[in-house]
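Only a single protein chain was left out; the remaining protein chains are all shown in position.
The block that comes next holds chain A.
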Amino acid sequence: MYDGKQVRPAYRQLVDWVESTSPESLAQKKQEAEALFRRIGITFAVYGEGGDTERLIPFDMMPRVFTEAEWRKLERGVKQRARALNAFLYDVYHRAEIVRAGVVPADLVFRNEAYEPAVVGIEPPGRVYSHIVGIDIVRTGPEDFFVLEDNCRTPSGVSYMLENREIMMRMFPELFRSSRILPVDDYPQRLRRTLASVAPRKCDGEPVSVILSPGSFNSAYYEHSFLADQMGIEIVEGQDLFVQGEFVYMRTTEGPRRVDVIYRRIDDSFLDPLCFRPDSMLGVPGLMNVYRSGGVTICSAPGAGVADDKAIYIYVPDMIRFYLGETPILKNVQTWKCGDPSDRKYVLENLKDLVVKEVHGSGGYGMLVGPKSTKEQIDAYAERIKADPGDFIAQPTLALSTCPTFEDSEGLAPRHVDLRPFCLVGQEVHLCAGGLTRVALKEGSLVVNSSQGGGVKDTWVLAD
């Protein structure tokens, strides 16, 4: 927010607003916002804490602001990355040219847990595997954006982006009247069009899309039903679908209805007991055969996870050069592979300054933030790395940008933020003008995951 000592122009209007509003009135607004969230029912299951796991993700009223010019650069970078990731996925399930060319090591692809032999050689419509790419980005300077990680399977959080905006508009309509803020509420309809644009080749009419959810016990069920509602499509569970002959059908009160596109929110291994885990009750028997024979599209495609692995991440800039012949617009964070002996030596010697992550982990679980850890924690983590070095990567702790955030005792205070914009990939590639800004609410903390005490903010792109 701050440009040296000066408030950046994009934030000027917001700062004027905060300064002209009394602390009491702000406190009241904060309570109102929380009440709205509770009424809507956005809660988030936190794993690993025991007890009551449903809780509210803290919402911060102070939005994060981008100018349109800043955003356009980010947009080009995210779309470029989304195209390269999809090209990589098509390639590794076909001729694997990038492996033959020696750009990405064969073992990293073919021996990857997320590599799915069952989909080798199949042609997903439009050659798209990851239809919703969520790219986690941090900013370290005015022009410096770094990608922390790519999410090619089902990046969560889009419902927060939409609800945060909804609540801000309800509570502060005057801010939206005086600023031209690019809309995010077209996201559900764009997602719906994206899904329709990847209808299978055997679909001969208006494509029917559904959301396949594991059910109401899942922590993200709210988001599944919210999106289904916003898109105007059905939300189904495995038992609502069945395979007959060439196609997948949904049971409805008017009889079976053919389904063309399935936006699934269940993991690969549960999709079909005849192809993956035989004990899965969440999936649809025969679904993978219909998919592989071109009778239905599954979004994201089974096997898409091989592109968002933290060990593969290192090679994304190479993918951009290899498939697109372009220079990467967004930078990767320098990453050390603990499986590599010289990298490992460096990592073990510098743990107190590094962030170490599990290669297959996500959600901020099981990571070490060196500068925030005790010597005992660091020593214990070093033992884990030595036991399975290939399972870990390390990155420097970045000087993340901060964003003004309401804090109970201090009023506005700087807190570290990251950003997850959502990129849709179908016949066209589209980036929603906003995203989920996650904020580390603890002073000085760099971990923004909601499971680790992070909160969320609205993200504004101001039109030029």
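One rule holds in what follows: a contact is a pair of C-beta atoms (placed from the backbone, for glycine too) under 8 Å apart; a residue touches a chain by one contact, two chains touch by 3 or more; residues count from 1.
The rule is short, and it goes like this: contacts and distances are computed from a predicted model.
Student: UniProt name of the unshown chain, from "Aspartyl/glutamyl-tRNA(Asn/Gln) amidotransferase subunit C", "Branched-chain amino acid ABC transporter permease", "Diaminopimelate decarboxylase" or "Transglutaminase-like putative cysteine protease"?
Tutor: "Transglutaminase-like putative cysteine protease"
Student: Out of A:G121, A:G141 or A:G255, which residue would touch the omitted chain in the full complex?
Tutor: Spelled out, the listed residue whose C-beta touches the missing chain is A:G121.
Student: Consider the whole complex, including the chain that is not shown, and state which of A:D16, A:D107, A:D229 or A:E443 touches that chain.
Tutor: Among A:D16, A:D107, A:D229 or A:E443, only A:D107 touches the chain that is not shown.
Student: Looking at A:R192, A:R292, A:K337 or A:K457, which makes contact with the chain not pictured?
Tutor: Final answer for the missing-chain contact: A:R292.
Student: Can you say which of A:G205, A:G245 or A:G325 touches the chain missing from this structure?
Tutor: That would be A:G245, which touches the missing chain.
Student: Could you please point out the chain A residues that touch the chain left off the display?
Tutor: Residue positions of chain A that touch the missing chain: 93-96, 99, 106-107, 110-111, 113, 115, 117-122, 242-247, 273-275, 278, 285-286, 288-290, 292-295.
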